[in-house]
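Of the protein chains in this complex, all but one are displayed in their positions.
Chain naming follows the written order as A and B, and within any one chain the residues start at number 1.
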Amino acid sequence: MDVLVIPLIAAAACALPIGTLARPLAVFAGLLTVVAAGVSAWVGGSPFESVVWAGPLGAQLAVGMDGMSTALLMLSGVLFATGAAASGGVRSPRAYFALWSLLQATVAGILIARDLILFFAFWEALLVPLTLLMWQWGGADRRAVTLRLLLSWMSGSALLLTGILALGVGARTFALADLGGYRLAEGSQVLFALLFLGAFAVRLPLFPLHAWHARAYVTAPLPLAIVLAGIISKTAIYAIARICLPLFPRGMADLAPYLIALATVGALYGALLAMRQRDTRTFIAYATLSQVDFISLGVFVGSPTGREGALIASVSHGLVVAMLVLLAGSLARRIGSFELGSGGLASRAPLLTTFFIAAVLTLIGVPGTSGAPGDLLILAATFARSAGVGLVAAFVMILSAAYGVGLLRTVFFGPAAVVAERPDLRWRERALLIPLLALVIVFGVAPRIIGDLAERDAPATAGPGR
Amino acid sequence: MTLVLVVAFPIGTAIAIAIVGGGLGRRTLGILTTIAMALSFGAALSMVASLRDRPSVSAFVGPWLPIPGADLALVVDSSMLAVTLAVTGVAALIALYSIDYLSDDRGSRGFFAAFALLVGGTLLVILAANLLLVFAGWELAGVAAYLLVGHHRERAPAARAAVTLFVTERVGDAALLSGTLVLLSELRTVDLAQLGGVSIEHGSMAGGALAAASVLLLIGALAKSAQLPLHGWLADSAEAATPVSAVLQTVAVTSGVVLLMRMRSILVPDVLDAAAFIGGLTAFAAALVAIAQRDVRRVLAWSTISQVGLMFVSAGLGALFAARFQLMAHALLKAVLVLGAGSVRRAVGDESDVGRYGGLATRMPWTAGAFGIGTLALAGIPPAAGFFAIAATVSAAYSENEAILTALVLLATLASAFAGVRLFTLMFAAPAASVREAHEAPPLQDIPFLVLAVGALGFGAVVSAGILPIGSGPTDTTPLWLLSATFTVALAGSVSAWLGYRHGLARAARIENAMHWAGNGLGTDTAYARGIARPLAAVARELDAGAERVNERAVGSFAGAALSVSRALRRSLPEGPQARQALVLAGTLALLAFWTLSGR
Partner (left out) sequence: MTGVAWDGSSVFFGSLVAVVAAALCSLAAARPSSGGRRGQEVVLLLLSAIGAVVTVVATDLVILFGGLVLVTVPLYAATGGRGIRAVERAMPGFLLGASATATAGYGIALLYAATGQTAYAGLGRATANPLYLAGLALLCAGLVTHLALGSATRPSILRNVAIAAALIRLIAATRNGDVALDWEVTLATIGALALLVAGLGALTERGIGRLVGWALISQLGYSAIGVAGSAAPAAALSLAVYAALGIGVLGFLAVVPAADDPTLSDLAGLARRRPVLVVGLGVLVAGLIGIPPTAGFIARVSVFEAAVRAQLLWLVLVGTVAAVAGAASYGRIVLACFAPPRLDAVAPPRARVATTVVLLAALAVLIVGVFPGPLLDLAQSVRF
């Protein structure tokens, strides 16, 4: 509960004339969320709370954290703090950080809601701050891009709401804990799974529902791109793993071949397109498309190994996207645009180069970084299901190497470039990157930290499908 | 515990240098790295005794991944200990050499960190107790190699070579990982000891999976060890700095062979035969290509590809002693050659065309002497180490009744001897092509270089005499006529090269012309560019222009359709009281009709 209240308080505080304090406050709120989530995970206490919310509807204010949501909540805290810290010098800071904290609150709400109506409320409410942030602080072409994102997501939500209501009315409850014991007719599970997946797949985005995706990354202000790719897309992974899989085991099993095919194709597709990008932001967008589809593969194969891999890979991708976006921003400040220029930055900005290489290596899943264990587990789960799909998915590894080192070569290698006077990273930029890099390495060496969390699943979500 | 230290020293050094090495100079970093490698070597050496009385020693560090067998654990037996000794020892000497070779401090931090990481990754491949950890080391070594080759980032060829290297390595990574995961899904473990203990009916369902896994593992080994048809990266990596080439050609390429040796009891026999055959083919073809090269660095790179092919022959045939022997001997002799070539290049002003050398024997006597020993070892002239290793390989092929393989190995020996002696002759013995000032390299470069040369000279005899405990092999049982044949072939290659190139490149035009076809390698680079890279790029382009736009437009046209429906709707809505009245009336009638029809 406190993970929801903390950002809300921060948002409310922005209504006061606090001026430049808004940014530290938002950073603090993010960090405090990490602490709060961590404390409730390790110190314990009753993780589930439930009060009647909208009684006649049957909706409850049921919140609770299991291992997966704890991990993602901590990730969200880190990313929101990082994004807030990177939002120096925005226009109308109070409004910005109020919306920012609201966004954080809605993400936290999605992750802790244990009631489908409540979940949907947060799922949908997230659109308001997100849309306004993009609309107001976005870059070129923000109107069309924002509307496209908004409408794509709402179309998905329309299906989700229908599904939730149909499910809840049939089961006479919306609480996930009670729904776990409810057996849907096997025949209708596919339909329900599709209705729910409609929303989750758009937000993920699962190929081919990614039309909103690439431009949103170009348009969104950089901090927003961090949370958009880093945590908001992960809420879709979370939702599939925590709602679709337990509630519709049969339907998900029936759909699995198609979903696996889409995820695999999406991973390949994103990787292929990432090779062609000439703009760091669209590069990150397509690499993210490839990665999140790959992560969703871990969920779709439907084994605990795959889910654990998906969680570890989600956390890793969140961290590495934050690094990449920050670095893309630093790069753009130095060469004046996000276009991939003529290269040759390595000798002028060795530190920037080092961080960029580390981020790219993490992105493509090199052992020793947090990118590897998740990818390994997902691939292992995929191979356990079908060696053929596994081989195709393993091909993504090769393509990711191609786009990763291709980007590095384009940007950093080659004859020394003519750039600004002091092109290397400033301390302010390093201060954001170093903790992220440290986390990436720590989780790479000891992925069990996240893995153990994932295994602390509360019994309430243990539906018949698990 | 000592076993952990063997791996921990290099990896810890890499991390330490990466984190806090910023303020340290080239010398400090180099000495640190050298000491770490030496410590690792020492730790490995101290384990020799403990392996006397038991077959293997293992160490468990901690859990890693929630996959059966995937823990942070190491294991070593006497044969892998021998490889470990060779890798760490050579690495220490190369590190020592590179202190003075790197001319300035800038970037030395990245160099030494990547260097230590490469050694550490390779050691993981050699010592890890399970396949996933092998994969981790495998890929770390690949990354380190990428960073090392790309170390001179301003140089476009180096950058290109780094990309080629990494993508090829990744092909190998993907294949190794896929093979591992096929094994995992079939046998439910990745632990090497357990995998080796499983016996499966060939031809059964699991047998098919095993065959697939074997093929994948072989592809991984081929990519990592630069064998046909995935050898291009090593030839390209000749662009990198000398210490980088040295460590790549002695340490990094051995990983594939090590994998084959360690997976020997798991791989299906057909795949092992294929490995041996590919190795033989590579050994011969690459040696031929080496003859045709004019860039000294490329001669050595192709020669390495050829020599590793010989290791594949032995490993594929199950002659693990021969493979190990060849691996260690080659590590020593190739280090000598690459470092020597580096000193020479440095001495003559970064000139690497063999046609422009000559007559350096008098100006750089120490270098010439050591290089000569290395050449003899490469050519397989006793008593240098190469001869014993080649003889072991030949005898392995012969004792398995593999006539083709035996022939291929002998041909490879001939070509390899020719290429090696050609290089030496052109560099040191032939008349000087252009007069240059050239000086002996600084002592810090010469010392490791000479130590290696002594090793290359004496190693074979030492092993054959059974002094070093690297296991025993069938050298003694080899028929004498086969040994003589091997010697004759090696001698023939060496002598003919000496005779042909004694008067310089210009006087050997006939040989050069005859070998001209091999100048550009085996044509795989262009084949890959045409067959894979370009089609992939074309697919990506088409997707970008096609699918991606279609997808965007589909959403756009959906929105457009909604807008035009909206406009049409607003146009068709009635204006004015009469029209509205009519609408109400129509609605009433519709309602009435519906109720009448639906009512009972």
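We adopt the following convention: a contact is a pair of C-beta atoms (placed from the backbone, for glycine too) under 8 Å apart; a residue touches a chain by one contact, two chains touch by 3 or more.
Small disclaimer: the values here were computed from a predicted structure and weren't measured.
For the options A:I9, A:L150, A:V392 or A:A446, the residue in contact with the chain missing from this view is A:L150.
Of the options A:A12, A:V52, A:A185 or A:V442, the residue whose C-beta touches the omitted chain is A:V52.
Listed by residue number, the positions of chain A touching the unshown chain are 52-57, 59, 95, 117, 120-122, 124-125, 127-128, 131-132, 135-136, 143, 147, 150-151, 154-155, 157-159, 161-162, 165-166, 168-169. Within the entire complex, the positions of chain B that touch the omitted partner chain are 562-563, 565-567, 569-570, 573, 576-577, 580-581, 584-585, 587-588, 591-592, 594-596, 598-600.
Everything that follows uses one rule, which is that only the chains that are shown with their structure count from here on.
Centre to centre, using the average C-alpha position, chain A and chain B are separated by 36 Å.
Partner chain A is touched in their complex by these residues of chain B: 63-67, 106-107, 110, 132, 135-137, 139-140, 143, 146-147, 150, 153-154, 156, 158-160, 162-163, 166-167, 169-171, 173-175, 177-178, 181-182, 184-185, 209, 212, 536-537, 539-541, 543-544, 547-548, 551-552, 554-555, 559.
If you check the complex, the residues on chain A that touch chain B are 148, 151-152, 208, 210-212, 214, 269, 272-273, 275-276, 305, 308, 344, 346-347, 350, 353-354, 357, 361, 366-368, 372-373, 376-377, 379-380, 382-384, 387, 390-391, 394-395, 397-398, 400-402, 405-406, 409, 412-416, 447-448, 451.
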